[in-house]
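Only one protein chain is missing from this complex, and each of the others stays in its spot.
For chain A:
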Amino acid sequence: MTDAPKRTPLYDLHVELGGKMVDFAGWEMPVQYPMGIMGEHNHTRTKAGLFDVSHMGQVILRGEGAAEKLETLVPSAMTTLKEGKARYTFFTNPDGGIMDDLIVANAGDYLFLVVNASMRHQDIPHMADNLDGIEVTEIFDRALVAVQGPAAENVVGDLCPAARDMTFMQTMVADINGVECRISRLGYTGEDGFEISIPEDKAIEICRAFLAHEDCEPVGLGARDSLRLESGLCLYGNDIDNSTSPVEASLTWAMQKRRREEGGFPGADRIQRDLAEGAAKKLVGIRPTGRAPARAGVEVQDLDGNTIGSITSGGFGPTVGAPVAMGYVATKHSEPGQKINLIIRGKAQPAEIAALPFVAQNYKR
């Protein structure tokens, strides 16, 4: 990418807070603040972290039958998504691979979508071209922030009491400090929390109000990655991509029964075949036995030295206190507890298939 990285409405606040800015998917984002990745990770697990996720694409779909039409692009049930509720799903391609993962919220008279920063340029035309009669509007004038962690309810609830009564995957429009925001009780850290869409000119003011709470600290992309990895959540481009089917990625739970049976989405043939016959490979958790972190690209072997897969995400898990990873292995090797070897810098290091998530998810159901 030759263009200068873009800045979110919170850029000045990141700099003021000592954020170490890096280029991420064409955006200048804080990878960490002075507290450091480990400290920010632990703070989010025990109290609350504030994340800028404004680089992600916010999209509105408006028009007659939007949910029904969206079902032609995703394998999840959209017509049964109740007003005020959100759902995780993904765009599939004709080969049954995953084009991007996203959140869809039923906002009443429209659908509100959040897509990955790196895939905005693909997803917007994909929807505009394929959703006949639906107005696809990308929102450029709103920030998106996440408040995540066990204290998130207090941090957000102190400014917006109604947020306390929300449950996981609920969404609503409410005022925070007199500013109309969209608040959704979800996130990507495995912790309870909220994602909040804020008019760009009020974003810094509202973030300052969150940070004024003694339990809330700013958290960068570094800790966001270790938090989602420990929680077994897929990173698009690493753990899922155009070649992986949702069945391989253990995302079958996101395809409701009617959709699995009826099909009617791109790549339904392959996905239904994977469902019926089982996929040849599967996304699993991997726990290295030693201390060496195993990162994306590391080869996985069985104990006889045969290649059985590779790691797609990996690093040190601060809450686990040890290295953790995710990757694909041949299905017959995917049972938790199976011993494997990881080839790190040319040497075989012992490891074990592990159940996901590594750290229990802590949502408010």
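FYI, contacts are C-beta pairs under 8 Å (C-beta built on N, C-alpha and C of every residue); 3 or more make two chains touch, one makes a residue touch a chain; residues count from 1.
In this section, contacts and distances are computed from a predicted model.
Student: Select, from "Tripartite tricarboxylate transporter permease", "Glycine cleavage system H protein", "Cytochrome c peroxidase" or "NADH-quinone oxidoreductase subunit D", the UniProt-recorded name of the complex's unshown chain.
Tutor: Matching "Tripartite tricarboxylate transporter permease", "Glycine cleavage system H protein", "Cytochrome c peroxidase" or "NADH-quinone oxidoreductase subunit D" to the record, the invisible chain is "Glycine cleavage system H protein".
Student: For the chain not shown, which residue from A:Lys82, A:Lys257 or A:Arg345 touches it across the whole complex?
Tutor: Answering carefully, the residue with contact to the hidden chain is A:Arg345.
Student: Of A:Thr8, A:Gln32, A:Gln170 or A:Ser231, which residue touches the hidden chain?
Tutor: A:Gln32
Student: Any idea which of A:Gly96, A:Gly222, A:Gly267 or A:Gly285 touches the chain not displayed?
Tutor: Checking each option in A:Gly96, A:Gly222, A:Gly267 or A:Gly285, the one touching the absent chain turns out to be A:Gly222.
Student: Could you list which residues of chain A touch the chain missing from the display?
Tutor: That gives, for chain A, the contact residues 31-32, 36-38, 222, 226, 291-293, 295, 315-316, 318, 323, 345.
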